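Shown here: the complex without one of its protein chains, the others still in place.
Chain lettering (A and B) follows the sequence in which the chains are written, and residue indices restart at 1 in each chain.
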Amino acid sequence: MSEKKKLKVATTSLAGCFGCHMSFLDIDERLFTLLEYIEFDRSPLTDIKHVTPGTDIGIIEGGLCNAENVHVLREFRANCTTLIAIGACAINGGLPAQRNHLPLTTILEEVYHTSPGVRNGMIPNDPELPLPLNQVHPIHEVVKIDYFIPGCPPSADAIWKVLTDLLAGKEPSLEHGLMHYD
Amino acid sequence: MVQILREVQEALDWISPEAIDLLEALLQVPRTKIEGVAGFYSFLYLEPRGRYRILFSDNITDRMLGNQALLERLCNSLWIEPGKVSEDGLVSVDHTSCTGLCDQGPALLVNNLAIGRLTAERIDRIAELVRSETPLVDWPAEFFLIEDNIQRADILLASDIKPGDALRAARALAPDEGLLASNMRSWREGLPTGLGGPAAVLDEIKRANLRGRGGAGFTTALKWEACRNAPLKAGQQRIVVCNADEGEPGTFKDRVLLTRQADLVIEGMTVAAYAVGATRGFIYLRGEYRYLLDALNAVLARRRTENLLGANILGIPGANFDIEIHLGAGAYVCGEESALIESLEGKRGTPRNRPPFPVTNGYMDQPTIVNNVETFAAAALIALHGGDWYAAIGTKHSAGTKILSVSGDCARPGIYEYPFGVTVRQVLEDCGASDTQAVQVSGPSGVCIAPAEFDRIIGFEDIPTAGAFTIFDTSRDMFEVARNYVHFFQHESCGFCTPCRVGTSLLKNLMDKLHKGCGSPYDFAEIEKLNQLLQSMSHCGLGHTACNPVLDTIARFRPAYDKRMMQQDFTPAFDLDQALSQARQMTGRDDAAAHLSTEHGGAA
Partner (left out) sequence: MSQTFSLDGQSIAFEPGQTILQAAEAAGVFIPHLCYHPEFKPHGSCKLCTVKANGRQTASCTMRAVPGMVVESNTEEINAERRALTQMLFVEGNHFCPSCEKSGNCQLQATAYHLGMMSPHYDHFFPNRAVDASHPEVLLDFNRCILCSLCVRASRDVDGKNVFALSGRGIKTHLIVNAKSGRLTDTDFTLDDKAAQVCPVGVILKKRQGFAVPIGERKYDKAPISAMTEQNKLTEEG
């Protein structure tokens, strides 16, 4: 890894819990090493609001549960050369997708109308709020995803391994101990 | 078990939990077994499906003849949704795989009885009959008339041999000196002997170079000999099975053979029994041909009175052989011989692990031959006229004749029997096809050929076939043809092995994605990868051939796919805007932010 232009990296969490981001931060002092090769674009770490065109790597946590998730994912796909899905939710929908066997209408009905303690409930219809999708989808079902880092969350070591593999121009792989779905 | 369940179904219109209670007690078998078997077959219902169960045949030929519009017309007229049962429990309307009436479609089954030549008038009449709850026996008889449509007959269809002639000829055959030694074992076992007759019959079959007519083309004499030489354990007997589970879409020649030449077929089975030393036989008749059951049983009964079936046939001591008919219940995979045997044993029709093969370990672990209807008919003629006579017909590698079931875009669909070696072009000419774009030979598991190949011949050395010959003219979209076949395989996959169970569903989803215009080169590459996987990992022929229609049409009609790949980049298989529909409904919103464009996700 010689003196090259730093790679621009953007990250986001869609229908996720930010656990994967926390795990990313858990690479600790290796972040400094990493920062010799990359710089952050849009990310919860920078507070940049939109992905700069020509960004090299987009790292996406969480699946697609509403319209806004779709917009963000499309922005990433449109502006990043390489997209990485990180964590169980991005890869198979994860915990949020466990609502998929129920019709959304039933869920909204239950949450806002019929659940005990709700009085005069109303399903929020403010245009500011993104509408939920009928089902939660993993992100590879909506845009092309180039690499995946499984885990809930993936360990810091797993994230480090995949990123360093990629920086070294290798096909990322995770050996036993780093590969986890849980 | 399958027969019992079928009769319960016929009597009660479904297999209710209470009926299962009774069967459990009566048969002393666990409920899991009963439900497991019943759940496998399309025509056995564990939930009520109405007193009138109407199933539209959904082969590509039915589609080309407009079955979709007719189905909609019937559903509208009866106020029901396809696939659902009417609220009063009277009727349900759904699709089923090809019912073998491609030359007189569109077709449907009502409570397993076939009605062809559907028209808007006929559909309206059916709707009235259902609404007035007219019993099926009082429906117009002409509805249930099935035509033979024999357009060209040769040795099989034109045969007028008398019942018993072939058997008498078989018995009269003198043993071939050279063969006698190798067949001594069967002889010692005290098979029905006309002193060497069985061995001599086998010799004639060998000389005739007869190969199986079910599609695979296995040498018949080898199969029979292996069965004959398979050792019998105590209490065992050899079994002859006639495979009349004609499920390959586009094939209907066995239906006609069993209608017109039932004696010839049964005679052939009896000759086979004589040759291999079998004492028990089955005809596995596909459930779609339920209407043939009574007529076939009548033929069997007559032959018993004529001493051509039963004990001491033709007065030969120990020559015992009888046949029973087993009716299928809607499962294409049962055409595979080991799945067929499982089904005969009253189980789910899952193909077995092989080896061992049925010739040594078949029905109830006994030596069993399974042959196609047409093979047995040919065997009868060979017994009568000799192997040399038969071998002289057709080509060097493909002796005899082949019956083709011709349907699709042509003036004269129907049954055509030709000596092997006939060109595709000749068949097209004879049936009055014009502007032909493609011919699917031997159904979706066979090959799809383009005009440049029309000089190829029907025969084991070039295009082997089980008999289907489906014609598409230039107005047809070959992508849609392949998609119909992929749906067929997905529906008929038995679900036993992972690659076929999941792979056929994935393939169907990808073809549907292309159909909807959401396809990209990415999806095309995925289709090709799935084809590879199905071919290499599947358990049986169904999985191996499930991708044939796709591979063939990609190779020959690539533009039909290219025009479907409307997207350059990856696109989702589902409609994102539609995915917000329930939320829109619940919130009453319809503003711009309540919609998602279906544009693709942007270039990588």
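Methods note: a contact is a pair of C-beta atoms (placed from the backbone, for glycine too) under 8 Å apart; a residue touches a chain by one contact, two chains touch by 3 or more.
Everything numeric here is computed off the predicted structure, so don't read it as measured data.
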Which of these touches the unseen chain: B:Thr474, B:Thr498 or B:Gln568?
B:Thr498
For the chain left off this view, which of B:Gly36, B:Gly83 or B:Gly517 is in contact with it?
B:Gly36
With respect to the chain omitted from the figure, which of B:Arg6, B:Lys206 or B:His539 is a touching residue?
B:His539
Could you tell me which of A:Val51, A:Ala88 or A:Leu108 touches the chain that is not displayed?
A:Ala88
Residue list for chain B contacting the dropped chain reads 17, 20-21, 30-33, 35-36, 38-42, 46, 331, 348, 353, 355, 490-499, 501-506, 509, 529, 533, 536-539, 573
Quickly run down the residues of chain A that touch the omitted chain.
85, 88, 91-95, 97-98, 100-101, 135, 137-138, 140-141, 145, 147-150, 152, 172-174, 176-177, 179-182
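Note that only the chains that are shown with their structure count from here on.
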Rounded to the nearest whole Å, what is the centre-to-centre distance of chain A and chain B, using the mean of the C-alpha atoms as each centre?
49
Quick one: in the complex, what on chain B touches chain A?
522, 569-570, 572-574, 576, 578-589, 591, 593-594, 596, 601-604
Within the complex, chain B is touched by chain A residues 67, 70, 73-74, 77-79, 81, 83, 103-105, 108-109, 123-125, 127, 130-135, 137, 141-144, 146
